[in-house]
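Apart from one protein chain that is not included, each protein chain of the complex appears where it belongs.
And now, subunit A:
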Amino acid sequence: MSGSEVISRLKRDYIYNLMLKGEREDGRQFNELRDIALETGIIDKAEGSAMVQYGDTQVMVGVKMQVGTPFPDSPTEGVIITNMELNPIASPDFEAGPPREKAIEMARIVDRGIRESGAIDINKLCITEGEEVWMVFIDVHVLNNSGNILDAASLGAIAALMTTTVPSEREGKGEDYPMPVREMPVGISLVKIGDEMVLDPTYGEESVCETRITISSNQDGSICSMQKSGSGSLTPAQVVKASKIAKEKGEIIREKYLLEI
């Protein structure tokens, strides 16, 4: 899919044949995550920030906030805007310039995870009804794409939000307060190989598996967003299987990394 031009045919065949045998290039099981590292509060200038590593993949997320006007149909609600930069330092196949469809799609998947889970109580981001609300900008910066930047971005986004302080004093709007976070959605991506679903794909695995599904789940095990991406298809049974893995692994990640914050 993404790096087809960058990875040699030989390597692609190698990874593909390995996966058909049920093995992976880095020796993991199909349902095994890479080592994850999460660090928050790394950028002082940002209202909230996080750095996530999934194996060699590195993604940085910064949250900035500004006072803005609410949308006319939701006068008491703060505004969330998620953007994703596929920075050219992160991969030979990323180019400089405004986000293209791939980056837009991923930003919207991260955004839906946060938004649909109700992770942020947006009514608590209202300053004056109908006039002033807080606008939350979640900016995802991919620093090294070694596969599955989407899950790293999802984890980084919620972690950064959980460490965000609303900068009321700076803007002369009263006292600072912590971001009203009430849910911790975790996004989990799997790619399809044959009938199998493979968790946390590497860059090489992403380039040979054309179908990805990303599922975000909440603390109660419910699903808040899903997206199939890529040129292949999935059976309903595969979707259900993926949702179960996403729920199970989501819980593990939430407990190990997010509840610590």
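Operating definition for what follows: a residue touches a chain if its C-beta (ideal position, glycine included) is under 8 Å from a C-beta of that chain, and two chains touch if they have at least 3 such contacts; residues count from 1.
Basically, contacts and distances are computed from a predicted model.
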Protein name as given in UniProt for the chain not displayed, "Potassium channel-like protein", "Glycine betaine transporter BetL", "Universal stress protein UspA" or "Exosome complex component Rrp41": "Exosome complex component Rrp41"
Among A:20, A:37, A:89 or A:240, the residue in touch with the chain that has been omitted: A:240
From A:56, A:105 or A:171, residue that would touch the chain that is not displayed: A:105
Touch list for subunit A against the chain that is not drawn: 73, 101-102, 104-105, 107-108, 112, 115-116, 213, 218, 221-236, 239-240, 243-244, 247
